[in-house]
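One structure follows; several queries about it will come next.
Only a single protein chain was left out; the remaining protein chains are all shown in position.
Read from first to last, the chains carry the letters A and B; within each, the first residue is number 1.
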Amino acid sequence: MESFLEIFDIYLLEAVVNGILLGGLLALLALGLNLIFGVIDVTWICYAELVMIGMYGMYFLVQYYGISYFLAAPVAIALVAILGALLHFLVIAPLLSGPPINQLLATGGVLFVLQSFATVAFGIDFRNLGIRLPVLAFAEMHFSYARLLAFGAALIGMVVVYLFMTRTYTGTAIRAIAQDRQIMALMGVDTKKIYLITSAVGGALAGLAACLLVLQYDVHPFVGLSFGPITFLICVLGGLGNFVGGFVAAFVFAEIISLGGLFSDLEWGYVLAFVFFIIMMFVRPGGLLARRQ
Amino acid sequence: MIMSPRYAWPIGVALLIALPFVYRDPYHLHILILILIWSFAYTSWSMMGRFGLVSLGHGGFMGVGAYVTALLWNHLGLSPWIGIPIALLCAGTLALLVAYPCFRFRITGHYFALVTLALSGIVLQVITATRDWTGGSLGYTPERTKGSHIVALQFDDKTVWYLIALAVWLAGLLIWHLIDRSMARYAMEAISEDEDAAAAAGVNVTFEKLRITVISALMTALAGALYCQYQMFISPDTVSGIAVSLQMVFAVVVGGIYVALGPTVGAIITLLLAEFLRIFFGTKAVGYDNLVYGVLLVLFIIFLPKGILGSILDRLKGVPVRQTVAKKPA
Partner (left out) sequence: MLELKSVDAGYGSFQALFGINLDVKAGEAVGVIGPNGAGKTTLMRVISGLIRPTRGTIAMEGTDVVATPAHLIVGLGIAHVPENRRLFPRLTVQDNLKMGAFMPQARAKFADRLEFVFDLFPRMKERRNQMAGTMSGGEQQMCAIGRALMSDPKLLLLDEPSAGLAPVVVQQVFELVKRIRSGGLTVLIVEQNVQQVLKVVDRAYLLEAGTIRASGTAVEMRESDTVKQAYLGV
């Protein structure tokens, strides 16, 4: 073990592990967005802003009302799930028969609304939970418990979604609807209801991500901008609607960001990720897992 | 009563040129200059948007135009007359770099919007990351010239700026008009209808899309540079990033995407609205203007997808505003 660690730079290894931990969170975000896209054929540009609202929810529940973190988390998840369903019901549903680009732009409008709502309601101060989880030291490397917890919870969240999608009737319908929308009624499926459920599940995933992100980052009205774009890149690279592709791409991007951040600021990690993305478009235009023709 | 467009245009332009010599209220002139600059930027966006190329990366191009010009001036002492072309070159290269793989590999619709959305996010990140040079999120000011105002492209007289902005705005409309009458328009319309069919009919799809994208990006970058020179202050939030990209889309949707003057109408409405909200809510209520913006955008897309001008023109022509498309059998 000692000699192994001597060969590899200890910081490099730490960055790699942190990359994996970050990957879990990004994969969770990508899963939510992919789910919505795969089922409803709509991209929620405001997805990261839903996460932001969830983070504020956690902040107020924990800091203001003094509820314990683990009790607050389900409430925040439910809140964002309702928000997701509302978003679908109020904005997406009336536009479903219109040109797809209008749905995209409408969610862009919602992004504006959520950001400015947060600015108006909560101000532009950076806020955090005030919870500082201890740091785990392992073989001269340091990992924060917050990240480990986030990684574990993200994985559990994804497993729950997987089980829901494969074991339940509703989950099977969600997978089926992406393959043949028109005949769903012949199966006795009310597509409107499935859309609403999917939106709520997508919202719940954003809520879960919010609970985990708020442990590591301060919340402010524009926090969504720091992980929204990267989530979109992950989804495009993995292939929109492709769950496995999104999962793999999330970890690839997380490693790039984490390793890039090792040499300079985190922002440069994002820039590196974007450059990587452009290169990948030439190499694998159909997405990471697409078969070459 | 309706004047023929033949005369309406020259008369309108003459009136606009004459305006600052008759009416000199600096605040109103300031608003007019901003409207013209943003109208030009929104017109640039519509160059692509009208053909179904929904780019959310224009905030990025605008940021490149503004920051490159200002950085060259401050750090190398390069006059904006040289700096702006270099900035345009940078924006054009960036557009090519991102758009080429997109078009070459048929990244369209949602995918294209998301990739370009990430682009504007990344430009903002770069500006913030290079804070030692750009001042980061605190913003950036081009240094006041001690020499010639013309070389520095810095003018204290609002009338000069008004005329510059007016000229650029008119140039934007002229480009729109030229594209409207060119073969490129038919090619782009064919592409937006059906890429495969257009390709089969001999249209070089990738080239046509790239050309319109580069034109649009260059114009947007120019708008960014002008905005910087006029305001003498830029920050990542006002000239780059997702918010600016969405602001462009919003204005164009409000005004009307398929009509030459639609973006201008959008700029007038959105800027006046923003100004009104800013004064109405005062400085203590930061964010309310954007809140109303966002709500209006959503309502507009749901209820008036063709924009105000587009819907009015349609109504004049007797076309129903919301056409219901009959569902075809599967």
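Throughout what follows, contacts are C-beta pairs under 8 Å (C-beta built on N, C-alpha and C of every residue); 3 or more make two chains touch, one makes a residue touch a chain.
Keep in mind the model is a prediction, meaning the values are calculated, not measured.
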item	value
Contact residue for the chain not shown (choose from A:Ala173, A:Ala210, A:Leu240 or A:Ala254)	A:Ala173
Of A:Val189, A:Cys211, A:Val252 or A:Ala273, the residue in touch with the unshown chain	A:Val189
For subunit A, the residues touching the chain missing from this view	169, 172-173, 175-176, 179-180, 182-191
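Please note the rule applied: only the chains that are shown with their structure count from here on.
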item	value
For subunit A paired with subunit B, centre-to-centre distance based on mean C-alpha positions, whole Å	31
Subunit A residues touching subunit B - in the complex, by the definition given at the top	37, 43, 45, 91, 94-95, 97-102, 104-106, 108-120, 124, 182-183, 221, 225, 228-230, 232-233, 235-236, 240, 264-265, 267-268, 270-271, 274, 277-278, 281-282, 285-286
Complex interface listing, subunit B residues touching subunit A	52, 54, 56, 97-98, 101-102, 104-107, 109-111, 113-115, 117-119, 121-122, 124-126, 128-129, 241-243, 246, 249-250, 253, 285-291, 293-298, 301-302, 305, 325, 330
